[in-house]
Structures are given as C-alpha cells and as structure tokens.
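Written below as structure tokens is the structure these notes are about.
Note that one protein chain of the assembly has been removed; the remaining protein chains are unaltered in position.
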Amino acid sequence: MQWFEYARPGTVDEAVRLLSEHGEKACVLAGGTDILVQLRGGFRAAEWVIDVKEIPALDEIAWDEASGLTIGAAVPCYRIYEDEDVKKLYPGLIDVASLIGGTQIQGRASLGGNLCNAAPSADAVPIMIALEASCRIAGTNGERTVAVEDFCTAPGKNVLAAGELLVSLHFPAPKANSGAHYLRFIPRNEMDIAVAGAGVSVVLDNGNFTSARVALASVAPTSLFVKQAGDALAGQPVSDESIQRAADIAKQAAKPIDDMRGTVRYRKHLCEVLTRRALHVAVERARRNN
Amino acid sequence: MPRRVHVQTTINGEEIDFLCEARQSLLEVLRDVLGLTGTKEGCNDGNCGACTVIFDGRIVTACLVLAVEAEGKQITTVEGIAVGRELHSIQQCFLEGAALQCGICTPGFIVAAKALLDQDNNPSEDKIRLWLANNLCRCTGYDKIVRSVQAAAERMQEVR
Amino acid sequence: MSEQSYEPNMVLSTKEFDVVGKRPLRHDGVDKVTGRAIYGADVSMAGLMHGAVLRSPHAHARIKSIDTSKAEAHPEVRAVVTSTDFVDPGDKAVDLGEGLTRLSYIRNNVLALDKVLYRGHAVAAVAAASLHDALEALKLIEVEYDLLPPVLTAPDAMKEDAPLLHENLRMTEFGRPTDKVSNVSDHFRHEKGDIEQGFAEADLIVEREFDTSTVHQGYIEPHNTTALWNNDDRIHIWTSTQGPFTIRDTTAAILDKPVSQVRVTPTEIGGGFGGKIPVYIDPVAALLSNKSGHPVKIVMSRAEVLEGTGPTPGSHLKIKMGVKSDGTMMAAQAWLAYEAGAYPGAMVVPGGMCVFAAYDIPNVTIDGYDVVVNKPSTAAYRAPGATNAAFATESVVNEIAEKLGIDPLDLRLKNASKEGTRRADGPKFPRIGCLEVIEAMKNHPHYSAPLEGPNRGRGVAVGFWFNAGLPSACNIAVNPDGTITLVEGSPDIGGTRTSVAMQAAEVLGLPAEKVSPSVVDTDSVGFTAVTGGSRVTFSTGLAAIEAARDVREQMIQRAAKIWGVESDGVEFRKGVFHLKNGTENRMTFSELAAQIATTGDPIVGRAGVNPPGVGGSFSGNIVDVEVDPETGKVTILRFTAFQDAGKAIHPSYVEGQMQGGSVQGIGWALNEEYFMNAEGKMMNSSLLDYRMPTSLDLPMIDTVIIEVANPGHPFGARGVGEANIVPPPAALANAINNAVGVAMNRLPMNPVAVMGAIWEKNGATD
Partner (left out) sequence: MPIVFIPAAMKELTAGAAEIRVGGSTVREAVAELEAAYPGIRDWLFEDNRLKPNIAVAVDGVVSPIGLLQHVDENSEVHFVAAISGG
C-alpha cells in the first residue's frame, strides 16, 4: 500500500485544521471498511489519513424529543442497532445498520462513512433521505447543514469541500403514525451489494397517507430521491392501488445501468417490487405506532 | 527509514507495544510483526472473515483496521481463546463436531462464535447463521460449524 | 423445520469394524482450533524477502518489451525476474499429475514469454524487503503490449475466423494429430451401438442446449510459496499444495534441474478442491531467491487467485436423448465444448466419460472439444468436468420423466448403470452403487414429505465420479509405549491424517489415538500423488494398511522369537498376540512394543502402493426450493445429499465432504460465475462479488451415506471427495422448474436469469 501518515485528532477543530492543511492529500478514516480497501487497491491516494473516531461529536448518539436524533458520523452500525431509542423510534435505521456488511463490518462501518463514500449502492442513504435526515458539516468557516439527498453529487463524490468534515447526521423526531423501512435486493442473503434498494417513510392519518418519501439505491449515479412517488401518495387512501402507483412511479424514475449485478430491465423491475413491499412494511409500522 | 509509529495495546490479556508503519493493517502486524499467525488472511478486503479478531469487545476483520488504531485497545485473537491448556468449549465442540476440514477459516469462526456466545448463550440457528455470515467457509457447507456452535452454547450453559 | 422426525445424518452401514466407521477426533485438530497450525503464508525465516507478481491488464496481447530497470533501481528491491530468466531446456511432453501437457505451456503460464493470453497472466516479479515495497516496485516495470482481440467462449473460439491464441496449436482429432491450426486442441469421440437406430426406435426424443459459466474452486487460503535457492544449488520450497511431488517435479522441470535438487515441504493447506495442483508461483519464488540470495515468499492476493489461477471450465453442451414410452433409454448423444482457458487441457475428457455414466443406454455417441480461450488456464475442480455434463444430462432426464409422466427416480432406477454395464468409452463398470443411491433417495422421508405453499418445488439429480488410485507411500514405526508413528506424503485437506491413521489402527488393533500421523516433505517419504481424485483415504489408506500389515508380520515374528516358537504359532487378534496351542500366553501390542528394543531390531513397516480397484462413487440430491416470482431469487428450504462411500472410514468427514461438495455445487448453480466484460476483464474478482454461499444462504445439509463395498479395498472404501458436487445444479434446476415452471439451461441460475425465464414464460415485455 502507498505510504501515508496517520493522525488522530481529538476535536472537530483539530480535524478541520488537519484536513484544510493537507487538502486533497488527506482522507478521513472512520470505520475504514471502504477507505482502506480503496487505499490498498490504489483507487484512492492519500498522504494523510485522519482518524476521526475519537472526536466526541462524531462518536455519540443523542436523542431528545425536541430536536430529534443525532448520530455522530463515525458511530459504528452496531451501536446504532443496539441503541434503545433508535430501536424504539427509528426501525428504518435499524434495518440498514443491521444489513450493511456482516457482523464484523458492522463493528466498524458508520452511516457517515456510508454517506461520504457516495456509492450509488449505499444502503444507508435512501432511508436517511426518507427520514428527512440532514448533515452537519464543519469547516474552517464554521458549520453548515445539508439535506442528505443533496450530499452526494456523483459516484464517489460529495459536497464536502477541502477542509470540511461531516460531523453528524440529524433525524427529526418521528411524527405520529409514521413508519419507515429499507428493503434491498441482493442475490445472497448477506455480504452483498444492493442490486436495487428502496428506503421509504410514510405518515398516516385515518386511513390516508399524509405524506410519504421514497428513495432508491443502485439505480442512478447517486441515491435517488423520488419525490414524485411520495407526493403521489399524499392525501391518498392507504390501499394496494395507491401503493402500486407510487411503486410504478419509482420504477419509471430509476435510471440504472447494466452491470455484473443486474440489467437495466431487472433493476427497474426491482424498484417497483421493492418500493411496493417497503411501503407495505412502512404502513404496518406506522399503524403499530398508533 | 520511513517514520514508524509506536503503539501500545493489549493482546490476549498481555500488554504489548510494537512499531509499525501507519499503512500497515492490524492483520499484518499481528502476523508479521508479532508472530500471531493464527489470524489468517483470505481476502484482505473484509469479505471472508478469516482475520476476525475481537477489538474492544466487538468482532472486526483485522485487515480493515490499521495497526495504529490498536492504541489503547483490548484485542483477542484465536491464540487467546483457550484458557491455558484448557480448550474453550467452542474449540472442543469444533473438534468433536468435525466443524473444520482444511481449517483455514477456523480461527475466524472460533473468534466470531465466541463473541456471539459471550453475548447470547442460546442463539437460534438463524441468529448463528446471520452472525457468522461474514465468515466464509468453502469446505464444510457450514452445517457442522452451526451445529458445533449450538453444541458449545449448550455446553456453556451446563457449565454455568 | 422445528421438529425433526428423521435422522439428519444417516449411515446405511453394511459392515462394522473396530476403528473404521467410528468418529475419533482428528489428530491435527487442536493445532487448527488454536491457530497453531502452520499454513504456507505463516512460514517465516531469517532474511525473508517478499515477492509480488506483475500481471497482464489485457486478455490477449503480444509482449513487445519489458523494461525492469526502474524497478531494479528501487532501493528496497532485491531482484526482478521475467520469463527470460528461465533456462530454456526445450519443449517436451510431461505428465505432472493432471495428465499430459507441454512443459512450454506450464512455463509460459508461470511467466508469459511472448504473449499474454488472459488478464491476470503473470509477466514479471520482484522481491523486496517488504510486501508494500514489492507492490510499489511493480508499478515501475514498463511493459509494452500489442493488443490482440480476445475470444472468451468456446463457441466463439471454435469459429473459423476466431482470433488464434496459439499460432502453432494443431488440433488432435480422435487421438491423432492433424494439420488444422485451431483453438480446438482436441476433438474426441466415444461411440457405442448405433445412434441412428437408437433414436429411430425411441418414442420420445428430447434435445437441449446448455451453458455453464467459468467458476472458481474458491478455497479461502490464497496460493503461497516460500523458496530458498541455497548456496549448494539445492532448492527448498515450502508451499500450500495438493501435490508436493507435483510441485517438485514441475518446478524441477521448469528450472531444468534434477528432481533431487528440489525439496518441497507441504505446509498445512487451506483448501484446494483441484485448484492447488498446478504450479504457479513456486518457480518464480525460486528464481527470485536465486537472484537475490534470500529466501522469498510470495502470497497471492484474492484478485490474483481469481484472475491468475485456474478456475474450472465454462462449457457449452448439447444433449439429445431418446426413450421408449415406458422410459427405457434407447439412445443418447452429447456434444461437449469446454473452455480450457489459455492453454489446452479443459476437463472435457472426464466430462465425456461421466456424461451418461449413470445410465445403461445401448446406443451412445459423445463428442468432446477442448477449446482454448482468453481466460485463465483452467484446473481441476472436484469431479472436474462432471458437474457441467450432469447439469445437462440430468436436466434432460428430468424433462423426459415429466413428459412421460414417470417419477424421475423410477425413470433413473429403470435405466441405472450397474455392475457389468458397458460404458460409452468401452469398459464395463465394476461393482458400483448407482442403483443403491437412487433407491436410498426414493426411500428417504424427504422424497415423500409434503411440500406445500406456492412457488415451491422439489428437484432430484444424480452424479458420478470415477475417483483415482495412483501411487502412495507410507512408513510406520512402532514406539516402545505401544503407539505408532505413521509417515505419509498426502497433504491433509479434510481430515485424511485421521482417516488414513484409522486404517492402520484397524489392522493393528489399536485405537486411532495411538497412531501419530505426519505429512512430510518430498525427501522424507516415497512418491505420493496428489491429494485429489478422492484418492487419499483409498490409496494412501491402502498404503497405511499395507505398512501396518508389514508391522503386524514383524510383530508376530518378534512374539514368536520371544516365545521360542515358529511365527505360525502366533496369532494376532484385536490388538493381542496369542500363543496358539492352548497356553495362556498372550501379549498386548503395547507389551510387545515395550520389548522391541531388547529383543532385536526396531520394527518399521513400509509400503508403496499403486492400487487398481478404484471404486467410483455415485451421489444424488433431493432439494426443495422456494422461488420469489417477483425477484427470481431461489431459497433452498431443504437439501439431502446421498453418496456411496463404499465404507465410510470416518463418517463425520464423509458427511463433511458431502456437505461441502453440495454447497459448492449450490454456489455454482445459483450465483458463482466469472463475469467477463467484452475485453476479457473479470468484473467480479473479489469475495464480495464472486458470490460463494454464506452460512445465511443455506439450510442444514442432510446426508445419507450408502455403503456398497468396493471390492478393491479391504474395508470397502470408495473415494468420497468429488461426486457430491455433481448433482446440485441439475437438482436445483429441476426444483426451480417444479416451483415456477421455467426450464433453466444456463448456469448460474441467479435471480436475473430466473426472473428473465419467468418473464419469457409469461410473455412479459417489460
């Protein structure tokens, strides 16, 4: 592997200073499950590896009713699915935290890393979009907030400028009668890259959808927020027909490619199937939250 | 000589320090620097589980951890599973249950299974299969591995 | 299934022994569960350098030049080698464990000379103080290529205008050379009866075409080697191999040295399945050692394993079978084209021998084609060639059963091969267990268990592998404490130290624990062929039996000497020597062993065998699946594997072979493939994307061991390592068809493929 130096800053400010000092020559290490593979494979070059796991703001999970849920960008998946608040309030997050990689990967991989890596197939991103998550970003000029759906810009690219650091992810407190679910399709049952995935959230009111959000994995250069699919459900009765319409919209919106994991036709088809199935589960969860 | 980093850590209960390059993985240092070759390399990208170690209480693949990250951590490798001359129940059950053929994946499975049984002494077959899905075995078809983990769980309950 | 009303692992035992058939702990077990066992990559020694191999990024190209000067100038680099570092001893035909091949092919595969024939083909290598430095130095080697168009499948490579891999490869046809320059290196034919007449007499003819993808053995341990070219010009190699003598002989041939100058120590080996028979990096490490003056270790990366070692062939097959309306098979025709990869030697010959082996058919024609393509040079993989062939044949047999309305196992029983059945390639079968396997399948509760629910289906198939004999050697020494040490040359990949030791123990009336088996280097035991061909428990087992008998005879003589009688006055029963003729004089093995040192010479038994009497093994599967009709994903609900073991020496490890082989067959069937782009680049060369089954993809694999004793072995043993991989793809295809009504004719039957077939059946356009 290429030669690099290692730093382990203890504060956001120190990390930002290192990142701006080394610019393009620096990369951030959280769980390392993507970045170390990329460095080793020569797909990415870095002279400095900045380990951000010991920065408190990147390492905490915090919940309160007023501001919602905050998950530090470097919190590994297992801490998310073992967190009692997340278990109770954000089952959609549990879905993804427990299916990224296998047990060992979940011991290291983080939602923040999954987002920053900006793979089209990122499992965590569609559900974060569906849950209206936002990203807290620190830089030399202070902080800014970006909606998750605006964070990734192309495969492997994101909005972070040189010297910027993703600190944490924020999820609004779940609305009454809401539910969310992430469903992906893989040929094996574990250890696989999504052929397609659908992250959805719904809010119900007396048998009608109040609102809904749908986002897809692996069918576009970045996770695809299909706003029109969710909008099509708003105000509609909860029924197989309305869900089917939203699923069909998701299918039409998908712009996948042919590759070793699937064909265009198959992936578009999966978007319909997965969106439909995920919406049914989300509805069930919303009803249970009654 | 490129700059090396001094790391202090605890491996199998013993305080150890070593020098490494930042680019070296924990797997490399365990095997090439510390001589703990029980931890195996099968893919070097986190997909086979042969290099599974317990890292501050959680299993990880040592190929996806930098050795410098071991600073101040508690690490358990396969060499630390048996207590003295006494095999761990999992090791004993793997032997009795013929859960290994070539044996290259065995250290990873034993470490992963120990971490599972430490947190759940009566896992279902499904839970065992899910927990171990990051550990590939090409010889056994997993049947005897899963049965041996079940047998170890029973034995550990009896002991308690 | 929560309540099991049946035994998941059954042994239909026909003969009992004292040790054989029991389940002792394996002798190497403690080292392997504690991490102490030393595998090839664990080898370390003073002054060790790390080697790395530069591989071609192109599937087909001429090498114009290689400039290694910048790499040589790297401060940490100790040596750089290319194919020009080989002494060229001229070409010759050699037999190095896996049949005839040309030395030039092996040498050029180890390091390309003038052409690269697949992406991943080794071109050069460096040795440096650390692996990181070696890998950095590889980037400094400049290779100029002239790109040539690649050809990637057998049907494409057989076309008249196909790009040629080898400009001087002339096709052999029907055993004789021709002048035809071609990518087809060999065309053979087996004929039996009158094929035209056979089809004319058939009431139903089914003809289908099939494709199977290139797949890898997928052992978890990458190839590795450490070579020391010593100052006395002797070369010592520590490596993970199925055949230390094969490595010795091949390395010596490539380096043009006498075999006595090469010593190979087989380390523990992390899986092989046929893939660790060929030589790849051992001669390269030797060259690097010679140039650098240091021992050099090379360990392949996973991508190198997938792209640079031998997978097993993809294939294109046509099968035509004709039957009477009562199910009697009248005629069968096969056309098999297997992809050898870069150099001749696809596994089509055994494919042709196995394709109709399960059936007694009067009229048969089999054509086989060995075709070179721009993929890695293929290697054996567990019953090499047979799985491809059985996928095709068994699919057709299942279709015939369905069309005739006959139970698929009844159809097989009606036509099953038995002792005396003449095979298509000529000889008659000796005692085989084909009928017994099919009967056991029919009688198993799985076959009659109800299978309810939509999109669920059940499938069956059978498979066959010949197994191998080949030479093995064994020495046994008697220790004064009544134990024996057993020395053998067969690397232990799946518990064979124990299965071999048990056979010696049986002869000597000892418990298995009193045998201490060791696998030793090529200077320390007689020639022993590869751990492959399901041969170790059979052949090395026979060597152990013979060596133990040798010990027993010497022990009887010693007892006779002590008792002052002729040796025919001593009898040996169950570990005890008895003086005949009424007296109470007896000595246990241990008691006599304790007296050896004071009563004469040490007792050492020895044997070298090359046994005939190999027992082929039949296998079968019953599998239940559920298919998601919206995604095409196949979930295996229940799987039962059947196999004739002759006599299961250690039933746990026989079950292990059956379970492991079945799961490899499942992976081959459902997801595994070399996914190549048009340029011949493997797109999925990682264990993330080369999708071998995980624990979560499988149910328990139930087993039934059938014991139809092999008359060629004292305990009746047949090799069990291979036949188990043969039936799963066909059984799964059958089950998928039964579940959702689509006939799958291509492997892998992954979700995209199954969904595509469902769409086609439904006439869906989008």
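Each chain gets a letter, A, B and C, in the order it is written, and its residues are counted from 1.
FYI, contacts are C-beta pairs under 8 Å (C-beta built on N, C-alpha and C of every residue); 3 or more make two chains touch, one makes a residue touch a chain.
These figures come from a predicted structure and were not determined experimentally.
Shown chains touched by the hidden chain across the complete assembly: C. Considering C:Phe429, C:Tyr447 or C:Phe527, the position touching the chain not shown turns out to be C:Phe429 (whole complex). Remark: the omitted chain is touched by one listed residue; of C:Arg382, C:Lys514, C:Arg558 or C:His713 this is C:Arg382.
Among C:Trp238, C:Phe391 or C:Trp465, only C:Trp465 touches the chain left out of the display.
For subunit C, the list of residues touching the undisplayed chain reads 93-95, 97-100, 174-176, 188-191, 217, 272-275, 277, 312, 349-350, 352-353, 379-384, 425-430, 465-471, 529-530, 532-535, 610-614, 712, 721-722.
In this section, only the chains that are shown with their structure count from here on.
If you compare B-C with A-C, the chain pair joined by more contacting C-beta pairs is B-C.
Centre to centre, using the average C-alpha position, subunit B and subunit C are separated by 29 Å. In subunit C, the residues that reach two or more other chains under the touch definition are 132, 688, 693-694, 696. Residue positions 21, 23, 44-45, 47, 130, 132-135 of subunit B each touch two or more of the other chains.
Residue ranges on subunit A touching subunit C, taken from their complex, read 1-3, 102, 185, 187-193, 195, 259-263, 265-266, 269-270, 273.
On the side of subunit C, the complex with subunit A involves touching residues 132, 135-136, 630-631, 633, 670-671, 675, 683-684, 688-689, 691, 693-694, 696-697, 750-752, 755-756, 766.
Every residue of subunit B that touches subunit A in the complex is listed here, in rising order: 2-3, 5, 21-23, 25, 44-47, 49, 52, 55, 58-61, 63-66, 68-69, 71, 112, 130-135.
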